[in-house]
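Only one protein chain is missing; all other protein chains are in place.
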Amino acid sequence: MVVILKENVSQNQLDTFVGWLHDQDINAKITHGVHTTILGLVGDTASLDIDIIRSVSIVEEVMRVQEPYKKANRKFHPLDSAINVAGLTIGGGTFHVIAGPCSVESEGQITGIARRVRAAGATLLRGGAFKPRTSPYAFQGMRAQGLELLREARAATGMPIVTEIMSVAHLDLFEDVDLIQVGARNMQNFELLKELGHVQTPILLKRGLANTIEELLMSAEYIMAGGNENVILCERGVRTFETSTRNTLDVSAVPMLKKLSHLPVVIDPSHASGLSWMVEPLSLAAVAAGADGLIIEVHNDPEHALSDGPQSLTPDQFDTLMPRLRAMAEFMGKRLEAPLPLPEKDA
Amino acid sequence: MVVILKENVSQNQLDTFVGWLHDQDINAKITHGVHTTILGLVGDTASLDIDIIRSVSIVEEVMRVQEPYKKANRKFHPLDSAINVAGLTIGGGTFHVIAGPCSVESEGQITGIARRVRAAGATLLRGGAFKPRTSPYAFQGMRAQGLELLREARAATGMPIVTEIMSVAHLDLFEDVDLIQVGARNMQNFELLKELGHVQTPILLKRGLANTIEELLMSAEYIMAGGNENVILCERGVRTFETSTRNTLDVSAVPMLKKLSHLPVVIDPSHASGLSWMVEPLSLAAVAAGADGLIIEVHNDPEHALSDGPQSLTPDQFDTLMPRLRAMAEFMGKRLEAPLPLPEKDA
Amino acid sequence: MVVILKENVSQNQLDTFVGWLHDQDINAKITHGVHTTILGLVGDTASLDIDIIRSVSIVEEVMRVQEPYKKANRKFHPLDSAINVAGLTIGGGTFHVIAGPCSVESEGQITGIARRVRAAGATLLRGGAFKPRTSPYAFQGMRAQGLELLREARAATGMPIVTEIMSVAHLDLFEDVDLIQVGARNMQNFELLKELGHVQTPILLKRGLANTIEELLMSAEYIMAGGNENVILCERGVRTFETSTRNTLDVSAVPMLKKLSHLPVVIDPSHASGLSWMVEPLSLAAVAAGADGLIIEVHNDPEHALSDGPQSLTPDQFDTLMPRLRAMAEFMGKRLEAPLPLPEKDA
Partner (left out) sequence: MVVILKENVSQNQLDTFVGWLHDQDINAKITHGVHTTILGLVGDTASLDIDIIRSVSIVEEVMRVQEPYKKANRKFHPLDSAINVAGLTIGGGTFHVIAGPCSVESEGQITGIARRVRAAGATLLRGGAFKPRTSPYAFQGMRAQGLELLREARAATGMPIVTEIMSVAHLDLFEDVDLIQVGARNMQNFELLKELGHVQTPILLKRGLANTIEELLMSAEYIMAGGNENVILCERGVRTFETSTRNTLDVSAVPMLKKLSHLPVVIDPSHASGLSWMVEPLSLAAVAAGADGLIIEVHNDPEHALSDGPQSLTPDQFDTLMPRLRAMAEFMGKRLEAPLPLPEKDA
């Protein structure tokens, strides 16, 4: 249920109304817009009498929200959300590229790639320390040591780090990760989502292989309901009958999510296609569809990468791609933020 | 099998070689490139000895083509195909928008919409006379009379007409249609495809609801094998588990088809999403992905349209969209052709 | 809209009522049940006033039928339909196996296989004369000559023949075919369905690769609306993300179709799996789910079959399978009909 208040409501009147709702076990999330104040009500709103609410003097209009997601719902929060990640702003009109290798493999590798992609304009560094592998016999990632190497790369370049968490049990290790990624296969790991709702670190939530837009928003709702409203959505291709690409990028997810929700939306063209040569056209399409950012795999030696080599760009290829992406982002009216400054002493 | 000839081969040498192949029931499709001449061989090439072919003095290199499609294969025809539709060029670097109502409903309607979309920059007029309806009780289209009204709209505006054929039995009626459309549900109506291979009218071939990229190219191959090489491919969304959109636009079809084939590729964002508000972002994404054109539904009164109203744009909405599409097309380096001139006497 | 009449309505009262409906352009399909008479109304029933109909003295109850299919709807025809195919009864409590090769290849082949499968208990003979091939370069079937050979096999064994039609243009050739098959790729070839509505030959309608249960019933409705009510539905696997089988058999289609419709339902386990070894378990599952029959591919030499060899059973394998299928059918309470008698003179 959403309550739109009349203009020029006093703080006292607002507090009284919110208190009255609270007495009925209803929580109100308040959003101050330019002209109006909107209250998104969460709780057993089905039992509220909509006419009684409408009759309250400061209330302009009341609408029942049909969608099962509330906090993620644009009706609750009409303005685009701008998520602060280590001083950078994701969403709210900006455009960012997150780049890096699929897996962290060594210090030289991760820091070297970080320098290259930062020079090309990427603003955040990705790298997998805990890898979700279909086979138990495949390289599982450098794990805690991989996180350490990511920190070193951050220390060297100033780039905030984005990396995937695979278990609640590892949460301690992720304390200083700037953007915690929930992988596609964990999009409905509800116990993990609940725990991530209790931290304040922004979460990059990837859509599952065959999860609907609504299910993605409900998974975001799990995190937000826990208290962490810093969620960035990521479309990474869905599973279909087509076999020439690894997945099928659902570019319509961008406009659909932006209509239904206020959360930022980025796209992963690397996992979507599984083909390095397709990263450019899919990236351009994503930006043209309105995406707030991209997450792209870059590896210095894709042929010998420990995971997902065929879909990675080389640093040279990334250098060539970035100017085109920036031009497209500017064409679409997005604001490009500069990378964070290099730390004083270059480690 | 593809045979690449050495530079500076004389016509006589070429003819002799082609004749030798012909004696073995192999047809050679010759493409003269800038530096090389390429022969695409069609027939029982599995029985040819690749080493013998390689040893022929004028032969530079021979490659077996694994893909089951040959004429549609870029290996057979490395340059982009430019298809002539009534004097306009589709593919080969241009960008065109085909627009019009889902169904032809009356003369006033189709000619009125034609004038509006032409003024906005659309270069071809679409309109369904024979409608593929899931229900036998739904409006089946004005049929022959609908084609007549399309002709009148063409006479009034000079716009070439694009309309769907649903049966070989109707082929006579389509003699002067400029671009014949094969609908998604008929993509594997092989007998229809074979017949269309015997006409010279360009064909707009829509991908089926759940057909692979390869199956789409094989359907194009059916038409081309019959002798009609004027095929334009159209991605219009595929069927997936997602229910918030009518279909799921597979934007990766654009770069994939352009890699595998030389045929032009257009996108239908109207049927893909089923939502008029999503036509703009999907169109922009399609152009950014490299599409040669778009086919968009426009109706003067979508609420009362006899078919597919919810996905149609009004003429005003189309007026607003077109400048953005043209800007994106130019950004992507496409060449925009002007609409054909108005006929002398405005009927 | 369905109208249920009171018991003991006179023929005169019924005729008057039907006539009154007819004056309003509504056709009534009358089904006499054990205790009640049901009228299924087809036409612009939305404009009928349901209360007025209810007030008619002979009317017990009126229900609007939400589903877009009427003639195929069980609400219109509560009893199972029993379709007469050359003297055999498909549906209505019987169980039949249609068997034969994917393609008719020669007289010896088709007649030889016919004898073998008939001896094993199959009651109808299938064989493709017009083959839907994804590639224009693949064997397209023996076509008219193939139909001729099927006739010869029928003359030799008495088995009714089942074969696929691919175009309205060929309808003449199918005049004496006992059961005309519409292939999966033509399930929404609406012009073909309309034409088949004008013949009286029973139609075996295969579900499309990615068509819903409702779309299948609407395609049946096309045929029935044309006047041909002899439609048998066939589930043959749908397209999914799974690649270990050719398609994914949707066994729930059997109970779902039987709930929604009165038409018989058979299953094609050969095309569903694409694997000969899987035909037995899928066939048993199909019968256990309530199917009225199966259509199974049998070839004397699968390794050298001109189409779909890997999914065909040898005659020996079919001999082994049949007793198990018959036992399962009897376990499920189905009535097995004997094959039609051999013609007097064995050709």
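Letters A, B and C mark the chains in the order given here, with residues in each chain numbered from 1 onward.
The working rule: contacts are C-beta pairs under 8 Å (C-beta built on N, C-alpha and C of every residue); 3 or more make two chains touch, one makes a residue touch a chain.
Only a predicted model underlies this, so the values are computations on that prediction, with no experimental measurement involved.
A.B. asks: Give the residue, chosen from C:62, C:102, C:254 or C:322, that touches the chain omitted from the document.
C.D. replies: Result: among the candidates, C:254 touches the missing chain.
A.B. asks: Just name the one of A:119, A:155 or A:209 that touches the chain not displayed here.
C.D. replies: A:209
A.B. asks: Looking at the whole complex, which of C:13, C:89 or C:212 touches the chain that is not displayed?
C.D. replies: Within the whole complex, the residue contacting the unshown chain is C:212.
A.B. asks: Spell out the interface residues on chain A facing the chain that's missing from view.
C.D. replies: 42, 68-69, 130, 132-137, 166-170, 185-186, 188-194, 208-211, 215, 218, 221-222, 225-226, 239
A.B. asks: Considering the whole complex, not just the chains shown, which residues of chain C touch the missing one?
C.D. replies: 210, 212-214, 238, 240-245, 248-252, 254-256, 259, 272-273, 277-278, 281-282, 284-290, 327-328, 331-332
A.B. asks: Going by the touch rule given at the top, which residues of chain B touch the chain that is not shown?
C.D. replies: Those residues of chain B that touch the unshown chain are 210, 239-241, 243.
As a working rule, only the chains that are shown with their structure count from here on.
A.B. asks: Over half of interface residue numbers shared between chain A and chain B means same, under half means different, so which is it?
C.D. replies: The interface of chain A with chain B is built from mostly shared positions.
A.B. asks: State, to the nearest whole Å, the distance from the C-alpha centre of chain A to the C-alpha centre of chain B.
C.D. replies: 37
A.B. asks: Need the CA-centroid distance for the pair chain A / chain C, whole Å please.
C.D. replies: Here the centre of chain C sits 50 Å away from the centre of chain A.
A.B. asks: Can you pull out the residues of chain A that are in contact with at least two other chains?
C.D. replies: Only 210, 240-241, 243 qualify.
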